[in-house]
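See below for the structure under consideration.
A single protein chain has been removed from this complex, and every other one stays in its place.
The chains carry the letters A and B, assigned in the order they are written, with residues numbered from 1 in each.
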Amino acid sequence: MARGSSPLETMPVSRFARQTRWSLIALTGAMLAFLYLPIAFLILFSFEDAATPGLPITGLTLHWYQVLASDSAIQGALLTSIEVAVVVTIIASIVGTMVAFPLVRGGIRGAGILRLLFTLPIMIPGFLIGIGLLIFFRQGLHPLVNVQLGLYTVVAGHLVFTIPFVVLIVASRLQGFDRRLEWAAADLGAGPWRTLRHIVLPLIAPAILAGALLCVTLSIDEFVITFFLIGPQQTLPLYIYTQIKFGVTPEVNAIATVILLVSLSTVALGSLLLTSGRRLRRRPR
Amino acid sequence: MADLNSRLARREFLKLAGAVGATAGMSAFLAACSTTGATAAPPTAAPSLAAGATPGASAAPTPGPKGTFNWLTWGDHWYQAEMDQIAATYGIKANITSFSDDIDAYTKVQQVGGQVDLVSEDALWVPYFYQHQLIDAFDINSLKVASQLYSVAREFSIWTSPAGYLGYPNGWAPIQITYDPAHVTAGADSWQLLLDPKYKKRVVVEDQPVEVMAYMGKAAGVKDPYNMTDAEVAQAKALLVQLKPNILRLAPQATDTVAALKNGEAWIATINLGADTAVMDQGGPQLTTFTPKEGSIGWMDAEMLVHGGANNNLLMPFLEVHEQAEYVAANFMINRRPLFSEAAYKLLINQGQQELADHLLFNKPETVNSMTLKGPGTSTQAAIAAFNDVFGS
Partner (left out) sequence: MTVESPVGAPAAPTAGSSSGLLQRFGRALPALPGLAVLVFLFLVPMAIMFVFSFWKTNNDFVAVPDWNLGNYARFFVEGTYLRTFIKTLIMAALVTVTTLAIGLPFAYFLVRYTGKLTQRVILLAVIVPFWTSYLVRVYAWQAILGEHGALNQILQAVGLIKVPLDIFNYDDPGVFVVLTYIYFPFALLALYAALEKFDFTQLNAAQDLGARPDQAFRHILLPQIRAGIITACIFVFIPILGEFLTPTLVGGAQSSLIANLVLNFLRNDQFAEGAALAIIIAAFVTVIMIVFRKSFRVEDVVTSG
């Protein structure tokens, strides 16, 4: 694929090239505006003077951010969300990667069916998973083990739909993996463990990390499954929902804005470090 | 190739580390700010207690059990300033979880049992909990603060059992109909107002199939809308069909109803007593409220002691403080619905709030005897099936 050079240079120019280009730009721009419209309102309302977010705006204030800063309940919910997400991500990344290896390389005859089975939890409606697990924990396991609803059950629920993502992503990466690298390592005397640690894992690390990032994202915003499986605790989406019941104030907008800013700055930070890394490497030795 | 991959790996890792670090940093920052921040309760509503004049307390640092207990309740049973004060003075902290509907609490307590110590619940659900051995009865007169209650509240037959009283009464409200007189002809007094074709897409009701069917049951003249016969369900359903085109939305939560009334999108709504004042507080229109003449559903709730609660030694001391008139009166000012404490009513008069209290029927707790009380019933399934039939495609 032509990198850097405009495709308009490499293809015979069609009569409608200019119009096509501009209409595509217009479409992209319009769609991006559409995508950010509610975000803009979300941020706007977080600075609003009135007690309920909505138009018309009567005045601007930082009051809700102050309320947010001292609201230990919402901070507690946020921390709980992060704790759950971190645990889910670590477990899902490890377990999912471990499944991917035999799935791709194990020579199992039912590999296709297994793959399909792992895809189902992603696609089945979340409320069915939530309620199914609720009944399972409460009534299915009850004779044997008294399962208390709480963060453990929430983690279990999140694992059901995050592990498949990791499995599929890592499996895909493994399928395209050049095994000659491993054979070369073996020829040079490395045992299977060393090959795994020093050759295979580092090379599939981007896939594992992509899966991990996805797990964090999905887990933090997961509402439906959490709703059914949590005990007397709160995660952030749950808190937002129950708060909205008793008095939606722009404080909820404030925390959403904060999360947005944090994510944006993280990405910006990451990209900056990436480009500076690139620049460093280009420096002549 | 290796270079590209290692660069990708580093970028992904940085993203992840950065995300975790930034959120952790932000949380730390917010936590640090919390020590200097203000509380969430509106300043006018907090009880103005002089330094040291904590209700019911002796001058010396309070003896008695300290610790944290788990409370499953609605958000209008407490307010932050009160909780902070009780924690500071008595060392009793409440770990509060909210729930949205009676049946949610029932399911939850059934599942987690003694993980919850105190649970709030409505009317006929209270004896239901007791039947299923989820709560303990107690001698309500053993609590000194119980003498502050209206006497009728200590003698509800549905909350009495041979072993004692089943819950400490909190508050009550009938479901009422509220409307904006600027758009709606005045003088309405019946459920039929909701069905008037003049008000297409101007009515808001809750997204609760069993409750909405109960309203329609009442409108159809059914005596017990939670235990309807098939014929009665059919009657209610016929009215629901008439209601459907008038509905703007099925509100998931009470604040959605308030918001719709406030910004004028809805003109008529079913509300808990007192929600109309919330609309006006937020700058919305002046509303008229009435209890439908065919009779209404209502709720009255109580705090119940969960059987086998791990921290239940804290509950009686907590109730002794939490149910004091000062806190109850302050709660009324925040949440605007009547509570069962007679002493709180007297306090409100002293605070100059008699008009509001009377408007919200604070001094008429016997009203509950004329309400059809919320509770589990036998027509739940039929009601849901009928609701689905009407609101499906």
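Everything that follows uses one rule, which is that a contact is a pair of C-beta atoms (placed from the backbone, for glycine too) under 8 Å apart; a residue touches a chain by one contact, two chains touch by 3 or more.
If you're wondering where the values come from, they're calculated on a predicted model, not measured in any experiment.
Student: Looking at the whole complex, which of A:V84, A:L149, A:I169 or A:I230 touches the chain that is not displayed?
Tutor: The single option touching the absent chain is A:I169.
Student: Tell me, which residues in chain A touch the chain that this view leaves out?
Tutor: 1-4, 6-7, 10-12, 14, 21, 24-25, 27-28, 31-32, 34-39, 41-42, 45, 53-56, 95-96, 98-99, 101-103, 105-108, 112, 115-129, 131-133, 135-136, 139-140, 156-157, 159-160, 163, 165, 167-169, 171-173, 179, 182-183, 186, 191-193, 195-196, 200, 206-207, 210-211, 214, 217, 221, 223-224, 236-237, 240-241, 244, 248, 252-253, 256, 259-260, 263-264, 267, 271
Student: In the whole complex, what residues of chain B lie against the chain that is missing from view?
Tutor: On the chain B side, contact with the omitted chain comes from 101, 103, 106-107, 132, 201, 207, 209-210, 244-245, 247-250, 252, 263-265, 376-378, 380-381, 384-385, 387-389, 391-393.
The definition used in the following text is that only the chains that are shown with their structure count from here on.
Student: Please work out the Cα centroid separation of chain A and chain B, and write it as a whole number of Å.
Tutor: The separation of the two C-alpha centroids amounts to 35 Å.
Student: Chain B touches which residues of chain A in the complex?
Tutor: 50-52, 54, 66-72, 75, 78-79, 82, 86, 134, 137-138, 148-150, 202-203, 205-206, 209-210, 212-213, 216, 231-234, 242, 244-248, 258, 262-263, 265-267, 269-271, 273-274, 277-278, 281
Student: In their complex, what parts of chain B are in touch with chain A?
Tutor: Residues 2-3, 5-16, 18-20, 22-24, 26-27, 30-31, 33-34, 36-40, 70, 72, 74-76, 95, 97-98, 100, 108, 110-112, 115-116, 252-255, 259, 262-263, 282-283.
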